[in-house]
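A single protein chain has been omitted; all remaining protein chains appear in their positions.
Our next item is chain A:
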Amino acid sequence: MSAPLEKDGQEDGQKGGTVGAAVTASPTTASSTTASSTTASATAAPILAFDDVRVDYRGRSSTVSAVAGVSLELRAGETFGLVGESGCGKTTLSMAVMGLLPDRAQVSGEIRFRGEDLVTMPAGRRRRLRGDDVSMVFQDPATSLDATFPIGEQVAETIRAHRSVSRREARDRALQLLAEVGIPDPAARYSDPPHRLSGGMRQRVVIAAALANDPDLLLADEPTTALDVTIQAQILDLLAQLKQRHGMTMLLITHDLGVVAQICDRVGVMYAGQLVEVAPVDQLFAAPRHPYTRALLQALPSRAQRSGRLAVVEGQVPDLSEPPSGCRFKERCPHRMPVCDTTPAATPAGAGSVACWLETVDRATNVELAEQVGGAA
């Protein structure tokens, strides 16, 4: 939660650029009803679609329901931010896309990449997709590279895993990639082991390896969390640039709303395994609808500083081995109603959607409540 919202003005220009790329990468047929330019690609074909995805981790004595019925579509060319606190299932969801969950994880529902279900896809075909059409960047560059291998080879091997090229060609391509991600003097660094590089440089190598085969979809799981603040900004810039240049779609997983504001087109908010709200970035920050989203935005330090105290979301995240029925936020929600014991469906709200009974049960009351909450802040 480091980047304050005041940065909004600065980011707008950058965001415009990103959207431009999205539009060229995926021709849009109509612009959506909202004024926001970030939703211009609203009707493009989804590149990735989650359909009622559930992930359960089976343990000896209990089963943890880490993802509980997430449905979501990613449009080709957009940068979609998935936010939520630790343990809300965002990483599990991305690992489910990659097919890298441990054996004890049970996935149900459909995850369709370009219309093809990944969950039921044979392992061999799925492997060939990984690192080629779909890539992933991990959180901590200190641990995501093999410490015993030269960095250049770790990029080159990704190419050789998917293309029948000679060692020489793979090396040349790897050198290009290292230069593209901003490694100074790649030829000299090619044979360096990872520990000779700084954290930011290592993350650049990780990104180079992930982009080696020009993927269509890049999953970035907290790609800047482990880095210094100044390096964070550089890496985010790099990701945004590369995304634009390669015409990729990016799923950015983060708990940092500042990062979301900086480079995302749309945002999904997860809480305890449920996707509670999806909205274009502007809409989410300007008019959050789900009570959890509101609480989250109010907890941003830049807002709370005015009152001298940090705002917090009262209560505890539920135990996911015995999740509450219905809405999982209900225990902490100021608007709890009896109907919250059944799971709310995602209902359209502006250019996004919200999974909350307030949306459907009583719209009039909802507006009132929203004003109350807004006024309190």
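Keep this in mind: contacts are C-beta pairs under 8 Å (C-beta built on N, C-alpha and C of every residue); 3 or more make two chains touch, one makes a residue touch a chain; residues count from 1.
Rule of thumb we're sticking to: contacts and distances are computed from a predicted model.
J.: Of the options "Phosphate transport system permease protein", "Ubiquinone/menaquinone biosynthesis C-methyltransferase UbiE", "Peptide ABC transporter" or "NADH-quinone oxidoreductase subunit H", which is the UniProt protein name for the chain that has been left out of view?
T.: Result for the unshown chain: "Peptide ABC transporter".
J.: Among A:Val70, A:Val181 or A:Ala209, which residue is in contact with the omitted chain in the full complex?
T.: A:Ala209
J.: Which candidate, A:Val53, A:Leu129, A:Leu197 or A:Leu252, sits in contact with the chain we can't see?
T.: Candidates A:Val53, A:Leu129, A:Leu197 or A:Leu252; residue touching the omitted chain: A:Leu129.
J.: Determine which one of A:Asp51, A:Glu110, A:Glu157 or A:Asp237 touches the chain that has been left out.
T.: Answer from the full complex: A:Glu157 touches the omitted chain.
J.: Out of A:Ser65, A:Thr92, A:Ser144 or A:Thr249, point to the residue that touches the absent chain in the complete complex.
T.: Of all options in A:Ser65, A:Thr92, A:Ser144 or A:Thr249, contact with the hidden chain holds for A:Ser144.
J.: Which chain A residues would touch the chain omitted from the figure, given the whole complex?
T.: Residues of chain A in contact with the hidden chain: 95, 98, 100, 127-132, 135-136, 138-140, 143-149, 157-158, 161-162, 193, 195, 206, 209-210, 212-213.
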